[in-house]
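All protein chains but one are shown at their positions in the complex.
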Amino acid sequence: MSVTRATLIKDLRLEWRSKDAINSMLFFSLLVVVVFSFSFDPIAEESRRIAGGLIWVAFLFASVVALNQTWARELRNQVLDAYRVSPAPANSLFIAKALGNFIFVCVLEAVMAPLFVVFYNLRALGPAYQLLIVAPLGTWALVVNGTFFAALSIRTRAREIMLPLLLFPISIPAILGMVSATTAILSGENSARFYIVLLAVYDVVFTIACLALFETILHAE
Amino acid sequence: MNSGATHSSPIVVVTDLIKQFGRFAALRGVTAEFAAGKMYGILGDNGAGKTTLLRTMAGLNHPTHGTVAILGQTKLREVCGMIGYMAHPSLLYDEMSGMENLRYFGQLYGIGDEESCRSAIRAVALDPDLERPVGQYSQGMRQRMSLARALLNDPKILLLDEPFSNVDLRSAREMVALLAKMRDAGKTIFVVTHQASLLEGAADEFVWMEAGRIVSRTQTFEQVTSETSGAGR
Partner (left out) sequence: MKKIFPILGIITLALLSYALYEALVAAPTERTMGDVQRIFYYHVPSAWTAFLLFFLNFVASIQYLVRRKPGADRVANWIVLAIAAATCIAAYVVPLPEGVEKSSVATTGIAIAGIYFLIRKLFPGERADILAVVTAEVGVVFCTIVLITGPLWARPVWGIWWAPGDIRLTSTLVLWLIYIAYLMLRKFSSGGNTALIAAVLAVFGALDVPLVYFSIWFFRTQHPQPVIGGGGSIDPRMMQVLLINWLAFMCFAYLVSWSRFRLEVLKRDVEQAQGLQELMETRAR
């Protein structure tokens, strides 16, 4: 536990100091929102229907940019070797990295969501409080697998493209859940409850899978 | 061949170690025993397998065949807390200061107190209060800080891969003196280096590797130089 906490604090501190990743990601997110607002006319009534999908696609692309640099600092100067040589448990590193990414992507979402509301004149016709449940569940679904696949991609040649290649197919149920839940809440037409359960199940299943297999991945050569 | 280890069992036992990367065989059957409390210089040309041997001992590479037993244990994860590893990359975060780095890596070993970190830094003749990030250190300072990180958990065995490369002569000699002191205190030290002359007088044994095998083990450096010039084909 102390290893997890120490790693998380170290990552947050390092990111706070340099702010490279967060700045470029915030700007990228803004660009994505603007591009979408040109591509999909915000005035039309359809916008409320597709806003649920749009916002999560924007989050997805922004989080891939974040996830790709998960292990960048550890690969410089081979710091990962120092970790592998130490008795620290692999899962502590994983949880710390996943939580760090989670915080990161939540910050991005907190910036992008109001922009979407503004550009698309969004109003939630359904129970808006449910969005506060859907967002973390959906974000964790992307982040937990993303952190794991980022570690897998380290051992491949085309590292940056490998991550989305692996992540997107596996995330399809989660994406469907997030988008449908958000659309249901915004349009007020359906209940988002099933999708919330789906996201929760997805999160549990894949968190367990990641924790079970991360040690194997880290300590392979 | 093995001098003076009759009173205790060898601390590191390598048995018929073979390591293949695809078709390339980096280690072709290395068998050796290493006694505790000695400093071993591992020498050889590029591609001889020195780094691979060290990394296998550290548990970073997995043998294709054969075993490495450290402190009697072939499952190296069990004894990794007693091993210190240092390589040519610094294994440190460039954006943090020396103390911050060591405080973090200390956590990985369960070391929570400031004083251990400070004394490790002082031991390599660096200033613990230096706020400068490690990325801005000179190469010599960075190597020394990397050594401090390897020493943090007070390991019984030190595995050092090219610790003196790009280090100025005076710092290198100071590092060797420090290593000799640690060896006298009971640590077992393995140094892979191209600069064998630095270990002259300090190392207990020189292990010469060639093409993935150990070809000779000698007590003194003169013997090494005579072997190499004599064996040159």
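Worth a mention:
First chain written, first letter: the chains are A and B, and each begins at residue 1.
Here, contacts are C-beta pairs under 8 Å (C-beta built on N, C-alpha and C of every residue); 3 or more make two chains touch, one makes a residue touch a chain.
Every value quoted in this text rests on a predicted model; they were computed, and no experiment measured them.
Seen across the whole complex, the unshown chain contacts chain A at 145, 152, 155-158, 162, 165-166, 168-170, 172-173, 176-177, 180, 184, 190, 194-195, 198, 201-202, 205-206, 209, 213, 216-217, 220-221.
Although one chain is not drawn, its touching partners on chain B can still be listed: residues 18, 20-25, 28-29, 210-211, 232-233.
Everything below uses one rule, namely that only the chains that are shown with their structure count from here on.
In terms of their C-alpha centroids, the spacing between chain A and chain B amounts to 40 Å. Remark: chain A residues 2-3, 6-7, 10, 14, 17-18, 73, 76-79, 81-88, 219-221 touch chain B in the complex. Residues of chain B that touch chain A in their complex: 58-62, 77, 80-81, 83, 85, 87, 89-96, 100, 104-105, 107-110, 112, 149, 153.
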